[in-house]
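In this view, the complex is presented without one of its protein chains, the others remaining in place.
Naming follows writing order (A, B, C and D), and every chain is counted from residue 1.
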Amino acid sequence: MAAQLLNGLTEGMMLFLIASGLTLIFGITRIVNFAHGSLYMLGAFLAYHLMPMLGGSTVASFASAVLLSAILVGLLGLVFEVLILRRIYGADDLLQLIITLALVLILRDVVKAIWGANDISVPMPASLSGALQIGGTFLPLFQIVAFAVGLVVITLMVSIMRFTRAGVLLRAATDDRGMVALLGINQAWIFSSVFAVGCFLAGLAGALAAPFGNVNYLLDTNIIVMAFVVVVIGGLGSLSGALIAALSVGMVKGLGVIYFPRLSTVLIFLIMAAVLVIRSLGRGAISK
Amino acid sequence: MSFEHVQSRWLFAAVSLGLAVAMLMLGPGIALLATEVAIMALFASSLGFLINYGGMVSFGHAAYFGLGAYGFALAAAKLGLPLWLAVVLGPLTAALGAVLFGALCVRLTHIYFAMLTLACSEIVFTVLFQAYDYTGGDNGLTNFMAPRFGLSPQIYAALTVAIVALCIAFLARIVRSPLGLAIQAVGEEPHRAAALGFSPRLVQLVACVIAGTLAGIAGTMYSVFQGNAFPDYAGVGITIDALVMVVIGGVKGFYGGVFGAIIYVLLKTFVSRAFTHWELVIGLILIAVVLIFPTGIAGLLQKLGLSRTARPSGEQHP
Amino acid sequence: MKLKRGGLLLATLLAVGVTTGPVQAQDPIRIGYAADMSGACGSLVDGATKAFRLGVEELNAAGGLLGRKIEVIERDTKTKPDEGAKEVRDLIVNSKVELITGVCSSAVLLAETAVSAELKVPFYSAIGNSQTATIEKGQPYFWQTNPNVLMESIAVAEYVAANKAWKKIAPLAYDYEWGHTSVKAFSEHLKKLRPDIEILPMVPVKLGETNMTSYITAVLAQKPDLVYGAIFGGGLVNLVKQGKAFGFFQQTSLVTLTTVDFLQTMGGELPEAGLHGFARAPFTSLLDNPKVKSFVQSYKARHGKDPDDWAVLAYDGLMFYAEVVKAAKSTKADDVVKALPTVKYEGLRGSMTVRGLDGQMSAPSFVGAVIKDAAYPFSIMKGATRVDASKTLTPEDFIKSARAAAK
Amino acid sequence: MSREPILVARNVTKQYGGFVALGGVDLTLQPGERRALIGPNGAGKSTFIAVLGGQQAVGPGSTVHFAGRDISGALPQEIARLGIARTFQINRVFRRLSVLDNVRTALLPSNGRVFSVSERHLTALTSPAMTMVTGLGLGRVAHDAAETLSLGDRKRLEFGMVLATRPKVLLLDEPTAGMGLNERRSLMELMVEHAARDQITLLFVEHDIDIVFRFADRITVMSRGKIFAEGTPAEIGANSAVQDIYLGTEGAPS
Partner (left out) sequence: MMKIRQLHAAYGRIEALHGVDLDVGEGEVVCLVGRNGVGKTSTMRAIVQELIQVTKGTVEFDGASVVGVPSHDIIKRGIGYVPEDRRAFASLTVAENLRVVRKGAGNGQWTVDGVYALFPHLAEGRKRLAGVLSGGEQQMLSIARSLLTNPRLLLLDEPNEGLAPKIIDEIIAAILKLKQERVSMLVSEQSLRTIRACGDRVVVIDRGASVFHGTAAEFLGNPEIARQYLMVSGH
């Protein structure tokens, strides 16, 4: 059981990496970005494509491929925001939803056209392929690295939000987008940069996780569902909530495999439903 | 859709009847397509009703479509009930599901409402997928009946069009009834409605049950049409299709779902037959539609003065 | 953007509702290829489609069938049963196809076979399989040219039983009908062969799961000698890659579905030892057949890579149909069905027939250790055992009683 | 006044996080009186109205009695059905419905027709609703969507909707905010006239001192979540402490 919990914790941090960008984008722009999983998938494919060009499966080339993929995905997000999303802010929420759904369709097909429909395996850098043994438990080095990256991401994001002017601006824009402009700040760029950073995080998570598993064009749907579950459980827009939710979901999943194996598929949805229902028990639910 | 004037009621009846009769004269291929369009039109309209009148955006509407299909198919295939009874049980199952899920979901609003409906429909999907001893799992339920009760595509198309027209007339009637006003009132200003003595959650629950039952009717008709039932019918893909239909049809009334279904079903069918990379094409078309006609097809018709079903749109800041 | 062959928007629009006259001898033979090109099965269908197109070209180059050219109309079922049924219905009603094939997903297969039965148009599956479609819901116009899950599981049980070092077996399977059926058939047959073997409780895996680590730790905690993995595709890639990090292959062994596409995906990343696989048509085990050699050559020349199992199966399925048509001297449904059990087919996988009762081809399965081979950039099932259908085919009386029970 | 009070609030408290919005408010309303609730911004006036209307839950130890019944903790709709109606500071009408339909909707709960699907039941409400609409001076725009109305007309409409519930107590949260001075007075006159006709007790929050002194029987002054003073307009006008916290140096009307 300790093994499952420990493993769940590291798995949870990978979930957090996936969810962080989604919750960031929602928190500031109120956009429910259904394309988040697709951007994750794109990050993974880009890492696959870039690693050989950057020197093969060494840690250095992997690290630079991850960073470069994340940046490219972030740039794509920026372009998408500037060219398309920006035109429909303030329109019906459903329109934004449809636009991001369209992006899902487009990215899926583009990935298929470039890299084919077959599964792809990104080679694991040799020095990351081992495992730490704690007691009788194996902890793959790779998950530990992902855990560390997750910690760095959350620390950076929290510090930026709390202590930098950029963070203050972001929170101000969350409160009242229009007023930010009336203080001489080009709010369009706040949204663009938040969207780009959110996409960067999606690309980062995808590229980082690429060597750890399979990469194919179906990754988008599998990832987006998990990302939403985590973000919803943590409270939409809340970074710390997403962290707690991701770690808890990881651990509950680990325990679920042992204690209620047949629920494995439905478990996360049961948790999400339960969290939402419990949250609604207060009287003020309609005042949200 | 306003039915305040008697003649518009007659007009609707005449158009529906005309459409149903027209079905009988089509080739079998186009009749099959028309049937699919009609069923999806009902499904999208029920979602449009929930969104535009009830103020509730659901990401899990497929749950009721799936329950309608499985309620019917299980009754016919596993319980061996006569088809006429199974056909009634389908929508009834969906209605029961809507009571249960609705009671949970109406406690929440906005995106949280949407997410809980998504969770509910995923739970339905998973149960259908995993309880294969009863539901056939991913293999679904097949071969338990002749598709369309063995009717010819044309006759079934006529039947479907007639039933869908009746359901839409029912929706239109609801909208113009006391209940419809209550649903719109709660959908728009729940606090104001509560302070007038409405129980917002109860009214919303009733709206969910109406929409769920109509979605269940669509699901049952689809199951009869296909002669099968698969867990996919409760999958998020069907919900997304319906959301797209509601949006491209025009988001300010349930009738937008009808336009949306016609366009989207035909678009998806023909684009996926014509292009290898059909998802890319559909994606680009969707973006173009949203950017060019943000008010959907209904909004476009309104702008061109072709539709008098005007409901002023747009947010107004006090 | 490439327009799909034979599927122009305009042509389709024109074809809708237009009825054509009776089929003339010089008219092409229209085949409806309704495949799961997008959605969950898309990654498997790719090689199959390439091989199918290759086979059609070869047949047409040789003058077609019965002097008629073959014309293929491709449709995407999106791996959705209702879409599959819809496309097949449209292909039959509007495009007047005389044969349906291409399916991969068993759910889509079941939806399509019902349409084939209703409209009495021949339908075969070369890469998808479903024992439900041949046994409980068997219908005269359907046949299946690859082994079903029962046959495969029995073949693996035979292989596992022969290794006396394996005493504790842990099943790890996708949590849906296919996974459970596979584990059940495997366990039952293995118990018959080796009553001493202990079969541990199955660990069910969520379909579409990207992180398998919880399952890996759970199954390793049971300390099995061998894990029977009813897992395929992307999930299997995850299992092996993440398993390696946990020292999975040092602690136990795995036997699972290792088709060539999976081996190609993994490249040099598979463990040196501890992985055993079963497959349906690994070309590496068939190269003593000259037909296979030439097929692999022309496939590789065209697509730059070796054909996977699905490609071999798709090509074999098409060529079998060609033989049946030749024997029947007709493409009419009833003639084809009548000729079906009479054809002794010499294909890529050797000599096979289709049984009249259930339309199941006597297709072999292949089981063996997966090892590296200098001749290929990926590990292969070198020296895999060919388990003949005679050992695995479901007995006829079992089918009859199952059908009686279903009624 | 020896009559039974219609509304009695005792020790009403309300906290948001650490911020004390209401720190134990007591208030008693006699049937038929017109009470103004005044005080500087942030005094807790709107919160108090929200507690009485059920929009906000009360803190522990607080009780609200209406016509002898304990309504603390009741839901807004329960309170509304008992006979306490309210308007909102930010005008809330059903923007997409016509003026007539807004009033017909408001008539539904008291007629027990909320869940009816019969058009006849709706038609039956047309004539009383139309009478109400005309009485509010909105006859011209009866069939227009409420969102096309001017602010003043929307305020009239909301008042009409509230009247349609046949309330015994009416809570008005800044009824005249955002309106022109002459419009303010005519709206207030309309409200007071209807209230008098239907014997409705009024509790209104208002900033416009002129309106307060002209229309209130009694005035309650709140400050920092507490009742600061209470009395007739004359008493409050003469209360120098009140002038200090609220009226400043030149606020009292001549």
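In the analysis below, a residue touches a chain if its C-beta (ideal position, glycine included) is under 8 Å from a C-beta of that chain, and two chains touch if they have at least 3 such contacts.
Keep in mind it's a predicted model, so treat the numbers as computed, not measured.
Across A:35, A:169 or A:204, the residue that sits in touch with the chain not pictured is A:169. Within the entire complex, the positions of subunit A that touch the omitted partner chain are 165, 168-169, 171-172, 174-176, 178-187.
Just so it is clear, only the chains that are shown with their structure count from here on.
Of all the chains shown, the one with its CA centroid nearest the global CA centroid is B.
Taking the mean of the C-alpha atoms as each chain's centre, subunit C and subunit D sit 73 Å apart. For the pair subunit B and subunit D, the distance between C-alpha centroids works out to 41 Å. Rounded to whole angstrom, the centroid-to-centroid distance between subunit B and subunit C, based on C-alpha atoms, equals 36 Å. Residues of subunit B in contact with at least two other chains: 129-130, 191, 194, 200, 277-280.
Chain contacts: subunit C has residues 38, 175, 207 touching two or more partner chains. Across the interface of their complex, subunit D is touched by residues 173-174, 176-182, 184-185, 188-189, 191-200, 203, 206, 311-312, 316, 318 of subunit B. Put simply, subunit A touches subunit B in their complex at residues 32, 84, 87-88, 91-95, 97-99, 101-106, 108-110, 112-113, 225, 228, 232, 236, 262, 265-266, 269-270, 272-273, 276-277, 279-281, 285-288. Against subunit C, in their complex, subunit A makes its touches with residues 3-4, 7-8, 10-11, 14, 108, 112, 116-121, 123-124, 129-131, 137-138, 140-143, 209, 211-214, 216-219, 221-223, 226, 253-254, 256-258, 261-262, 264-265.
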